[in-house]
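Removed: one protein chain of the complex. Kept in place: all other protein chains.
Labels for the chains are A and B, by order of writing; each one numbers its residues from 1.
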Amino acid sequence: MDFLLVQVLNSISYGLLLFMLASGLTLVFSLMGVLNFAHASFYMLGAYFAYQISRWIGFWPALVLAPLGVGALGMAVERFALRRAHRYGHVAELLFTFGLAYLIEEATHLVWGRSAVPYRVPPDLDGPLFSIMGTQYPMYRGFMMLVAVAMLVSIWLVLKKTRIGLVIQAALTHPQTVEALGHNVPRVFMLVFGGGVALAGLAGVIGGNAFITEPGMAAALGPIVFVIVVVGGMGSLGGAFIASLLIGFIQTFAVSLDWGLFGYNISQVAPVLPYLVMVLMLIVRPKGLMGTREG
Amino acid sequence: MSAALELVDVHKSFGSTRIINGVSLSVAPGERHAIIGPNGAGKSTLYNLVSGRFPLTSGAIRLNGEDVTNLRPYQINRKGLARSFQVTNLFNNLSVYENLRCAVLWGAGYRYSFWHRLSRLASVNARVDEVLAKIGLARRARTAAGTLSYAEQRALEIGVTIAGGASVILLDEPTAGMSRTETAHAVELVRQVTVDKTLLMVEHDMGVVFDLADRISVLVYGEIIASGTPQEIRANAAVQAAYLGTLGKGKAHA
Partner (left out) sequence: MKLSLRMGSSLVWAVTAVLLVVAPWIFPGSFALTLLTQMGTLAIFALSYNMLLGQGGMLSFGHAVYSGLGAYVTVHALNLLGRGAFVTPLPLLPLLGGVAGLAFGVLFGYVTTKRAGTTFAMISLGIGEMVYACVLMFPGFFGGEAGISTNRTVGQPLLGLNFGPALQVYYLVAAWSFLCMLAMYALTGTPLGRMANAVRDNPERAEFIGYDTRKVRFLQLVLSAFFAGVSGALSCINFEIVGAENVSALRSGGVLLATFIGGIPFFFGPVLGAVIFILFVAALSGVTKAWLLYLGLFFCAMVLYAPGGVASLLLAQIGVIRAGKFGRLVVPYAAGAVACATALCGLIGIVESVYRLSDSTQGTAMRLAGLQLDAAQSAVWVGSSMLLVAGFVALRFAARFIGRRWTEVKAA
């Protein structure tokens, strides 16, 4: 019973982390039509930046500075490169972000080497949060959930309650109309792209030390985020939320369970399960759970 | 004789907004039927419903007696209905010749073949040459469609629509944005290519409408308020109040 509770909490915290990534990706895609192939790479950068800043100053400054650094980098990428690719169409933008993913990964190899770096949970957050029937639940996981929820609530507030949020919401479904109304859409794009990748960076800051910080983390997580967006439905934040939790549950439980299935242990087939969900969704309901926009 | 194209109490709403509010229309085979009406009346939406681009909220559409409600566009096209687009909708990277050839392929029975050589398909290429001559683009056959002038693109738009040999043709504002000479050419072209066909046409240019149409229907706020011969429509008081004004001739302001 306590095992179940711990796994449920783990699933939720992992799912929320995934949603931080998927929501940033969805916002950028919905607003700009750009699928940022390098989204998970910015997640990785967030973790590495946080590691480096933690070593120089400390974890708490890193929590603020690393996402800002990633966001600034994102804005620069949008301003100087993506905007140029835009004139050649969406495929060119996607291809550029594809190349960017390679670049970021190689640059990370360059600076921090090819093996994992010791990015650890800070001592003040390392310890049990509560005990349930003899099992301890780590404080850091609780912290992760807190940060994730706080971030998502703030985004919701920005979207719903501020003027720029209104513009973004409108541009989510009708970007040309918004531009025709005179809003500085290029600047909005730059802010949204920067914000979206900063969100990914923040996820990296809190996820990088809970899981592992190594150059392969982007390549490991990226496809999962895409699966989430496909399963949830392109352009739907609600769908991405449900899909993130779903995948979070599936991955967490699959790895820890010890059931046999067709002669294979579930934990062995765990890597494949998210993709099977995607294939199933495509067969049964190609639009995704709550799909609104075609890619 | 059954109607070539029949709309039976067609309704279309987007969310709670009602765009088409119970339209019933019958177009006889060989008839040239024009739909006119103020902007926002729902003319393009109606076209999109008939051609399968949008699903109906309720009602039915019959093509040559057969129910084609909510079929996919390619299914409706294969049953003999072709449409043009108000905003030119061509294969921009392909040449004029290839654009037309694509439109001919399905009707000629080649389907998804990857074992026939296009250059050897005599009947297909002959048909393309025929359409090229009709739309007057033979000199521009090898030019990429995306680089044509506006009027040339509109002509190609009509060409692609009729090349497949469909019996029911829907033209969506074929003379939009054209000068007087260009319009005259376009009208002549439409007249020629729809000789044995059924034509349903949306137009704003009253000159064109009264010149070409056998019957006219007037669409206002998603409903047909009048339907009849050009003379009847010109004399209809409700139509004059809603759309034409006191004079029935000349271009209406788009």
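Everything below uses one rule, namely that contacts are C-beta pairs under 8 Å (C-beta built on N, C-alpha and C of every residue); 3 or more make two chains touch, one makes a residue touch a chain.
The structure presented is a predicted model; accordingly, all values stated were derived computationally and were not measured.
K.L.:
Of the residues A:Leu21, A:Leu45, A:Val178 or A:Met278, I need the one that contacts the missing chain.
P.N.:
Counting the whole complex, the residue in contact with the absent chain is A:Met278.
K.L.:
I'm checking contacts with the chain that's been left out. Which of B:Asn77, B:Thr175 or B:Thr194 qualifies?
P.N.:
Going through B:Asn77, B:Thr175 or B:Thr194 one by one, B:Asn77 is the residue touching the chain not shown.
K.L.:
Taking the entire complex into account, which one of A:Ile12, A:Leu31 or A:Ala85 touches the absent chain?
P.N.:
In the complete complex, the chain left out is touched by residue A:Ala85.
K.L.:
Determine and list the chain A residues touching the chain excluded from the picture.
P.N.:
29, 35, 81, 84-85, 88, 90-92, 94-96, 98-100, 102-103, 106-107, 109-113, 219, 223, 226-227, 229-230, 234, 264, 268-269, 271-272, 274-276, 278-279, 282-283, 286, 294-295
K.L.:
Applying the definition given at the start, please give the residues of chain B touching the unseen chain.
P.N.:
Considering the whole complex, chain B reaches the absent chain at 51, 53, 72-74, 77-78, 82-83, 85, 89-94, 98, 101-103, 105-107, 110-119, 160, 164.
Please note the rule applied: only the chains that are shown with their structure count from here on.
K.L.:
Any idea how many Å lie between the Cα centroids of chain A and chain B?
P.N.:
For chain A versus chain B, the centre distance works out to 47 Å.
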